[in-house]
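All protein chains of the complex are present and in place, except for one that has been dropped.
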Amino acid sequence: MGRFLLRRIGLALVTLWLLSVIVFVACEVMPGDVARSILGPTAAPETVAALNEELGTDRSVAVRYGDWISGVVRGDLGESYAFRRPVDEMIGQALWNSAKLALLAFVLVVPLGILGGVVAALYEGRAADRAISVGGLSVSAIPEFVWAVAAILVFGIWLDVLPVTAQAPPGSGVLTQIEYLLLPALCLVLVLFGYLARMARAGTVEALDADYTRTAVLKGLPRRTVIRRHVLRNALLPTIAVVATQTGYLIGGLVAIELVFNYPGVGRLLVRAADQKDFPLLEGTVLVIGVVYLLATLLADLAYAYLNPRVRFGGAAA
Amino acid sequence: MDDAKRRVDELRRASTEVENHLIDELAAGKISRREFVRRGTVLGLSLPALSFIAAACGGDDDDGEASPTGGTDTSGADPVQGGTLRTALITPAGALDPLTVGDEGGLAVLGQSGEYLAWSDDELVLQPRIAESWSPNDDGSVWTFAIRQGVTFHDGTPLTAEDVVATIEYHLGNESNALSALGGVLSAGNTELVDETTVQFTLDAPNGNFPYLLSSDNYNLIVLPKTFTGDWESTFIGTGPWTLETYTPEVGVTYVRNPDYWDTGRIPLADRSEVKFYEDEQARVIALQGGEVDVVSNFSVAGGGALLGNPEFTVIELQAAQHRVVHMRVDMEPFTDKRVRQAMALALDRQALVDGLFDGKADLGNDSPFAPVFPSTDPSVAQREQDVEQAKQLLQAAGKGGGFTVTLESWQGFEIPDLAVLIQNAAEAIGVTVELQITDDGAYYGDFTYGGSRWLDSPFGITDWGHRGVPNVFLTSALGTEGPWNAPHFKNAGFDKLVADYVAAFDLDSQRAVAGQIQELLLDETPAIIPYFYFHLAATKNVEGVEPTGMGHFDLTRAGFVS
Partner (left out) sequence: MTTVDDLAPVVVHDSGRESRRERLRVVLRSKTFLAGAVVVGIWIFCAVFGPLVVPHDPYADDILGKLQPPSTEHWFGTDRLGRDVFSRVVVGARDILLVAPLAALLGTVLGTALGLVTGYFRGLTDDVIMRVVDAFLAIPVVVIGLVALTAVGPSRVTVVLVIGIVFTPIIARTVRAAVLAERDLEYVEAARLRNERAPYVLGGEILPNVLGPVLVEFTVRIGYAIFAIATLSFLGFGIQPPAPDWGLQIFENYGLLSAGDWWPTLFPALAIATLVVGVNLIADGLTQAFER
């Protein structure tokens, strides 16, 4: 277990380094000028040159990368070009905001998705199955920004029961924050539900077919007990794997939702950094998203191993 | 009347030659009363004197055009004292530093707690603020500003003329963004402290519009204490009617009323003001609909359909000079022949563009940067109308009767993609095939220099230009031979000469005479299509008295809730 973790962490560091190189190359080819994007298109050329020099953006991107990576090794993510504030501070706040939103969405969608998937599997081929499968799929096929505007119109403006932005006033309690985050979380739920339910359904169908389930049924255990003891546990496995792979999407793909709900999260920060070629901010944001993604997959793998005794830790060949 | 005439004569004796010329223009009916007041303020005549003269001379009150104005009291209800005003503003693009701000979000924040020497109001009239008055020498090469006494910064320090000199020199010495307007006009070291209350500017060349360059139009120039060395974000130091309460980057600013504000007539009605940042236009419009804010400082017709025509909201319309330039490179095929360029311009139905893209909330453009909102624009120049037959004939005459294919480049912003599609369809009607290449702004603008920017290198492109109080930048930088942003690569000595005359021209009469020639020349050469100048729109709900400007500033001092 210890060796497994060490190996995973080592590999994760390699992945993160590769990630930072990819972003570095991306910055090399992406268009735009940092000082220009801050000063606006009509700024005088000497003003642009002066600001680029002050920010250090007139140096080659290789020098900037060297500077940046040596800082990162010392635990310093540097300072945003456009905002002249420490990147870790900016990301910290944004990450915390996004995490709250993602957590609420997960808390809502995981039980719903599993329940939907299990119900669909139990009624495989019947109306309930079709309704859940096709319904879930159609709902997640519509882009989240469309759901966002539609949800705001219905709940925020016509019915006027929920706030139209996601950011609660400063100093709000947990309940108020949840109230503000409910609509954006709902949009994420709509998009994720279909996928999750599909996975849960597949897992359940397989579990229902499995030998141990047949044995349990033959032993005369009540259906309810069989489902609870054997089927559910096995249906959870693929679902957990899916949840982990969706973390990357959730954190990085929150962009549209965060824009429409005006929520200062990581997605919004990322688009802004990419737009302005804010190299330290972009590197920092992508790296942090990478860490979250790798952590989530690691946790999912651990959970998977814990729930499924057939999987053993270690990298030996089969 | 005789008595009035006598007093006008008295005033005239006290006025300079330039000022007298202006009074003559008014008396002769060459300019409207509104334009007279506007020009008069530039030259430093006091408002009471101007209105007195205007009344005595009986200038034409009507502008001769159905223009929107800054009038906000459409409901007639009076705003009440107190409360907290909440305004939705586009998120500033970077750190809030007076030296580097260059975007609408940033400049609007500067203008809340900070103050300028003068305020360019919603009708492009200069209102004295930190400067009490100003006047030029005879040729407009030296301008003298009288600095107001009794003004204090938010930290209690009194403002002096020294602070004004220090502010200007701070910007000139640090390559500030203010250089985009002051470059080539005022050099470092030429701002002098004459005495405790007087500052004198010696210009590089005569300039008839210099006070605009020190006004809120040059939004970086809020007056700072002479001890200021940077880090404006931590204090929001200024002399304005609002003082900083809290600032949360990327979320917003809260202000409280400044009870010690010098202009007792403009001490804010509301107790507090919250400016909230929104990245997305849709989010801003929704915020007003959903009651998250009371004011939206700027929105577009395309994105704000929910606010237009809904009696719940008060929409403020402001005639402005913001526009699109569809450039055609005169040095590259297929646009080397001016008949081809004229044909492209004739293919467009401008009225349909104005009505369709802006619900009529825009002025027709006539392929020159002289927007109808500028008083110097010569309204007698004939408007170019759609004429498909003539366009086809011109193409025929230019040897391109069989049509050609060209790529139109631009970026995904505002109504630009829609305009691009409409140009594509209009061109098809005259046999020209237009292909579209719509990228993002970074890819289109590149590094903003020739050879490294699709904006400046493409044969055919659409560029967005913001509002300016005067058309000078549009003329010199975007169309002049030496201009840094001459996308059509238009090099015309006659044009350059006319523009130089225009910039140096002092009185409206001669400005307009030159403007007319420039307009005619551009119509003939057509280096670019300028199809419209669209209005600045703001909206409020249960709030009256908000005064936005075309530049993007908004004045909330007279704003308050109405029941």
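Each chain gets a letter, A and B, in the order it is written, and its residues are counted from 1.
Note that in this section a contact is a pair of C-beta atoms (placed from the backbone, for glycine too) under 8 Å apart; a residue touches a chain by one contact, two chains touch by 3 or more.
Model, not experiment: these values are computed from the prediction.
Listed residues A:V61, A:A99, A:L137 or A:V217: the one in touch with the omitted chain is A:L137. Of the candidate positions A:L95, A:V110 or A:I289, contact with the hidden chain is made by A:I289.
When the full complex is taken into account, the listed residue touching the unshown chain is B:Q282, out of B:T239, B:Q282 or B:T463.
The chain not shown here touches subunit B at positions 281-282, 285-286, 289, 302-306, 308, 352-353, 355-357, 412, 417-418, 420-422, 424-425, 436-440, 442-443. Within the complete assembly, residues 11, 14-16, 18-19, 22-23, 25-26, 29-31, 133-134, 137-143, 145-146, 149-150, 152-153, 157, 199, 202, 238, 241-242, 245, 248, 252-253, 255-256, 270-271, 274, 282, 286, 289-290, 293-294, 301-302, 304-305, 310-318 of subunit A touch the chain that is not shown.
Going forward, only the chains that are shown with their structure count from here on.
Note for the complex: subunit B touches subunit A at residues 93-95, 97, 100, 102-103, 174-177, 179-180, 183, 248-251, 276-280, 282-283, 286-287, 289-292, 440-443, 445-449, 466, 473, 477, 484-485. Those residues of subunit A whose C-beta lies close enough to touch subunit B in the complex are 30-33, 36-51, 82-85, 90, 149, 152, 156-157, 160, 163-165, 167, 170, 259-262, 264, 268, 272, 275-277.
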